[in-house]
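A single protein chain has been removed from this complex, and every other one stays in its place.
Entry: subunit A
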Amino acid sequence: MASVKRQRPTDGLAVTQKVFVRSRNGGALKIVREHYLRDDIPCSSVCCDDCEEYYRPSPDGQPSEPILSGEPLEITKNGIGRHYLILDTNVVLNAIDLLESDKVFYDVVIPQTVLEEVRNRSYPIYMRLRALCKNDDKRFVVFHNEFKTDSFVSREKGESAQDYNDRLIRKCALFYSQHLAKHKLSVVLLTSDKNNIEKAVNEGIRTMSLHSYVSLLPNYSELEDMLPSNETFSRQLTEISYQEYYSPARLMGGIKSGTLFQGTINISSYNFLEGSISVPSMPKPLLVLGRENLNRSFNGDTVVVELLPKNKWKKPSTEIVDEETINSNGVGDEDEDEVVISDQERRLLAEHAVAAQGEDQKVIPTARVVGIVKRSWRLYVGQLAPNSASKDQVGGNAAKSCFVILMDRSLPKVRIRTRRARELLGKRIVVAVDSWSPTSKYPDGHFVRVLGDVEDKDAEQEALLLEHDVEYRPFSKNVLDCLPKEGHDWKVPEKLDNGDPQLAQRRDLREKLVCSIDPPGCVDIDDALHAQRLPNGNYEVGVHIADVTHFVKPGTALDQEGASRATSVYLVDKRIDMLPMLLGTDLCSLKPYVDRFAFTVLWEMDEDANIVRVDYFKSIIRSKEAFAYEQAQLRMDDPAQQDELTQGMRILLQLSKKLKQKRLDAGALNLASPEVKVHMDSETSDPGEVEVKKLVEANSLVEEFMLLANISVAKKIYDEFPQVAMLRRHAAPPATNFEALNDMLRVRKGMHISLESSKALADSLDRCEDPQDPYFNTLLRIMATRCMMAAEYFSAGNYGYEDFRHYGLATEIYTHFTSPIRRYCDVVVHRQLAAAIGYEPLHPLHRDKAKMDLVVKNINKRHRNAQFAGRASIEYYVGQVMKNTQSVHEGYVIKVFSNGIVVLVPKFGVESLIKLESLGDIRTSHFDEDLYKLTFTDKNGSERQVSVFDRVQVSVTSQLDEMTGKRKAQLLLA
């Protein structure tokens, strides 16, 4: 920034110019921006009276107030006294977890310069910092030092941007210490830059490193472990040397010229040294094998890879590799000779790679990671490696480094430094990863907090929520402030003509015989139904969905929270709501006997369930009864019940059967997943028994009408908003997904699954019956489900109409409309539908394609995470159930490796690996890859062979894995 004359347009406001040069595409670009300097920026301290007049209300009239406490923390050591903190960028970036802790760091000033640097370096950390500033308890303020006349300095000639920013931050600290001197408040600047500390001290600013500041605090010992590692680690020893990453310019160039490839790396959960990466120019994923080739990448990182020479291309491993089975010189640590390959050869190699994949050879091109575009680092849950400390070790309270084994098996161990190793042993802990240097075999991180004992119910629950990135903290005050002031006393207005134009548009359906049918114990009732015969012989059928968008207005804090959570998460004994309880279980929930707002889809249908007419509108309903599935079923089956409500339900049942038949005729798939339900003992809340989920006709009744409503709504919003309509699609599975399964079927059973259409698939699945084994068909459906693509949300403009298809449901277009209480997609769809029928204008958030793309991306991710979290929760409880019982059950072999088999036990819905060692004698084993058959001598000395699809008797127990602290199903052939 050059110094330019300042002009004063009005009193208290001056203008100067910010001049800088930006290089773009090789050219230099001089940019001049105006920069206004003003006096009226308050220091935000409660005790300062000079700034009183500077607190200006926001445009919508919200007053602004001083935030920094008049009685901040006092440190008597070093004569610091009562003080505020000013943070430098590096402190924020490295220690954001510590800043968020409620044990330390109150009354903190973030200079604007720092905020901008953080924003440019890491957007997620910027968001966390901004959230901290919103948090009333922490008293963090952003001080716009660059806009305040007294704390602004111009950039000097030849000064680097970095130096200039440092100087701005020091000036800001100086301003604060002078400004607050008369109130006997001091200011401490925290930075980890040694140079900056030195300069600041020379300028008379009280400056410290984060480490030395924390060491002055009374609760130091508690906080010490949470300090970021790069300040405390001093490592001389080089354990390994990973290849340095290529420079960004080289990466960019390589990707452009087609010699390097960018993609997201996916590390196998069976083998942590085997990664795969899908790149657009290759039909199949590339393999990345071994520690050195993976080159410090984490599962989920966006990386750049380079192909390896042809003689290193490999088959995917038919072995299972756990970290603990590898000693330091085992697989993956092979010495790699540096091979020099020219760019031209590399391109040729890429062509070979495509060819090799096309020829359906089992050799797969391999690659190595040469750069990381974006880290997927987040907080991780794990536990200390059991050998890091022994419980009975005497004394020795010195900080030592130990390894944390993460729950996610596809991730490496993390090295942390702690004094409390003994105390932390056997606990679930949260760690953050800080860095991974080329000379360190494992990444460095720091301790964040303890969740609780391993296997403790609450700790495990929190761990799995953290692991799946589920936001589970209580709703913040901002969010709760958006709820209706009346709370639980909120009621549908008595008079419908009270002048509210939106209320006037609602249809009064309180006379209709509406009821809801849900799983037992359901409190968030999204949907209710009614049906009646019309005078013309047709049927009127209504689906009524909770009118969540009446309460959740776009752009509010409540809406943002819902959008970021995107879905409710259902664990075995806990539900993490997307929306606050007040809405979900009361005001929106279509409870019986009370008036509720609803969004209704009303059809006229003929005898054969063909739609004659469809209408969409907002309504007021009064549900007559809330049934559980079984209860509804009993009532419909009971001939003595002849009341109108039951009659209506029978109409629904009949129509739903016809709808289902039509769907199946069109080729809808009936797939299976090994879903189980855990029964909780109501008194002790210990898991009691595991049961495979049962379905009655009433389930399918509700399901059919929900599907129909979703389809009808999807058509309507697509007509109105062809670019941004929120839809859901399910792509047809590529034939390659079924290759392995079909090959197994052919070899073992002489059967085949056809893939021409969903109809063909459905029919061929029906044909695959093994008369000796009634479960075989279900097993096959479970395995087929795993070969399918995942369904996904999308905004209509992103695909052509023919790609909208929902393969599994065999429908052209589909969306989610019927569960707005627990899915954000439905909330968006409600708003779009409301706009389509002219109820209210559509908020720009849902009209802007770019913004919709972000929303869609987030809900897809959250949806997936929620599913994983739900499954993990069941897995944990099933483990707890099995802990108490050891029994023999039927299992099916679903995978065969050269050193083990994977067995699925339908009774518990678990699958687990049985290693060859525990099957029998390793030396006598023989693996026939083409026949998927493993032959070995078992423990009794007799010859035994196992192949895929075999039914086997297994004894099931669960065993606590010493390394990960996870309880895993332990299977043994009986």
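Basically, a residue touches a chain if its C-beta (ideal position, glycine included) is under 8 Å from a C-beta of that chain, and two chains touch if they have at least 3 such contacts; residues count from 1.
Keep in mind that, in the parts below, contacts and distances are computed from a predicted model.
Novice: Just by its UniProt name, which of "Ribosomal RNA-processing protein 41", "ATP-dependent helicase", "Geranylgeranyl transferas-like protein type i beta subunit" or "N-terminal acetyltransferase catalytic subunit" is the chain not shown in this complex?
Specialist: Of the names offered in "Ribosomal RNA-processing protein 41", "ATP-dependent helicase", "Geranylgeranyl transferas-like protein type i beta subunit" or "N-terminal acetyltransferase catalytic subunit", the one UniProt assigns to the missing chain is "Ribosomal RNA-processing protein 41".
Novice: Since one chain isn't shown, list which residues of subunit A touch it in the complete complex.
Specialist: Per the touch rule, subunit A residues meeting the hidden chain are 7, 9, 13, 15, 17, 29, 31-38, 41, 56, 58-60, 64, 112, 115-116, 119-120, 123, 130, 133-134, 142, 144, 146-147, 555, 841, 843-844, 847-848.
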